[in-house]
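Below, a portion of the complex is reproduced, with chain positions unchanged.
As written, the chain order gives the labels A and B, with residue 1 at the start of each chain.
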Amino acid sequence: MVKALICGGSGYAGGELLRILSHHPHVSIEGVTSERSAGKSVAALFPHLRKYSHLLYEPLIPETLAAKGDVFFMALPHGTSQQAVDFFYRQGKWVIDLSADYRLRDAGTYERWYGVRHEHTSTLGQAVYGLPEVYRESLKGTRLIANPGCYPTGALLGLVPLSRAGFLRHSSIFIDAKSGTSGAGRKGDISVSFCEINEGFKAYSVGTHRHTPEIEQELSVLSGVKVVVDFTPHLLPLDRGILSTIYVHPMADVSPESISALYRDAYEKEPFVRVLEYGVLPNIKNVRGTNFCDIGLKFNERTHSLIVITAIDNLVKGASGQAVHNMNLALGFPETTALENSAVFP
Amino acid sequence: MVKALICGGSGYAGGELLRILSHHPHVSIEGVTSERSAGKSVAALFPHLRKYSHLLYEPLIPETLAAKGDVFFMALPHGTSQQAVDFFYRQGKWVIDLSADYRLRDAGTYERWYGVRHEHTSTLGQAVYGLPEVYRESLKGTRLIANPGCYPTGALLGLVPLSRAGFLRHSSIFIDAKSGTSGAGRKGDISVSFCEINEGFKAYSVGTHRHTPEIEQELSVLSGVKVVVDFTPHLLPLDRGILSTIYVHPMADVSPESISALYRDAYEKEPFVRVLEYGVLPNIKNVRGTNFCDIGLKFNERTHSLIVITAIDNLVKGASGQAVHNMNLALGFPETTALENSAVFP
């Protein structure tokens, strides 16, 4: 049994790590931290875990924790995560960071978008970007994983096959993304209170969302040229899920068959990507609570735009599920362990 | 034009007062207070009122405000409201208090349930309980109105005809009430954040909710004996509305006709109570945004229980709409002024 610790376990991503790892046959959760809830039980904050977790929250004291675990899941705010990640990594631990701190390879870009200096650039250089569909081989055996952001996961899985095939070099890309409210985190804030969100819908952070450079970084690497994107997030009045409607324009003429083949070839061996029949469109509801990414495709012959639509669960494939997938790869477990389940519908 | 001031105008009840009074032909809103939002515009806090309100929030300075208005709507927290109400009342103003501070006639009961001492018992003695269907004549011309709580409004309108007819003297009463989340107020608190409320449903404050003594007070007055009730509130994953399912048991044998007649007779002249045909049941959705109370009736012959179900909008009939109704009565305007609208459906 591998001993796991969860740093920052009182938020929604932390709750999902607790849920998923509780059912992992090769992992025992040895501790979970929360500064504000230290001393309280997991079941008090997450009554749905009653019976599956008997842990109490403890404060994050690096030295104490280091002695207790092998693999560290870091679900701390960006900026805060940096140092703790560096510490556990230097202690020889496996570290999977769910924050943004080790995702951007260029510290300057990180500082520009996040307004925080990166103090651990040499450790930064060791991090592998945890998108298994792209970096599977590098992830095997690595000790430091930068788990992708939720929006980048949905956007990239929709664009990876096109990037690799060179289609993005001469096209504009518009990513119109819509996320459930859990993406805003578990917090007491009027802006996410029920009555403000329910029956409402809006865009936010238009042109300025911090996930933008992460998307552009990966597309640029895969395309071999600098790629920029319009990225517009919206807030959906539902708990979970991200639907990304992606426009690539102009697109060299493609047929339904050729575009389907491109995506099927890219993903046919992927356990968590389901490419739908051409013209069939994904729905957030079908991936809720799962590690799946469903992908739909449509070419608009009138406008020469390709529309790619992806659906993921922001807390699973977009956070904690992908983190466990990455751990499975890093530690050599069968990669779908603890992640095989279908959505609960309706 | 009567000059109105709204004390505590940044919450949901305050927002509704702003909305309703903006369309009142005999009222001009001269000011609105909020300590935390002083200096901000109403449109910043309530973008839906853009174009209809150009006011800025100001702090509540009693002397300054007193000079500006004739009628004062008090939408402050209980405990806080007491003193300001007393002040404006003594200045000769009309005062409509939406807090709980002047609802309970007995200061001791107030102190026991609210944990706050009542410092203005002589003013308390002047307050009229603002349920027009019961106290219409007393409300005409009065200067101090204790606007009923949201739950008591729904519960009492369902029980008034029975109380008057003496049916409650020998029966047990169970009020199982379900409220939309706006009833919890506009606040930044994890417990009312979208993801905690959405797709969830629970009871709270079972047997201990502070609206209990208010319901019992009025039922006892009308029944002529001390009445106690089981009152159980629940939290619905929707914005607005209270549905109260009320069980009266055992109930002397009644026929559909007799029970319908009792309610129709009680309410046939009431502009805001709609008694449905026997067996037809109300739905929160049909009263949303309105000052209506819809009432459904069913007698269970197998158990000898009468089930009365009422639906109101907690922020309109249960708060701000009823407050305007009361103002209309107190100041002699046609009583439905600014309150004639149907729900927006769906």
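In this section, a residue touches a chain if its C-beta (ideal position, glycine included) is under 8 Å from a C-beta of that chain, and two chains touch if they have at least 3 such contacts.
Worth saying up front: this structure is predicted, and the values here are computed from it rather than measured.
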Entire complex copy count, 2 subunits given: 4
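FYI, only the chains that are shown with their structure count from here on.
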Computed distance of Cα centres, chain B from chain A, in Å: 46
Chain A - residues contacting chain B, complex: 12, 181-182, 186-199, 237-239
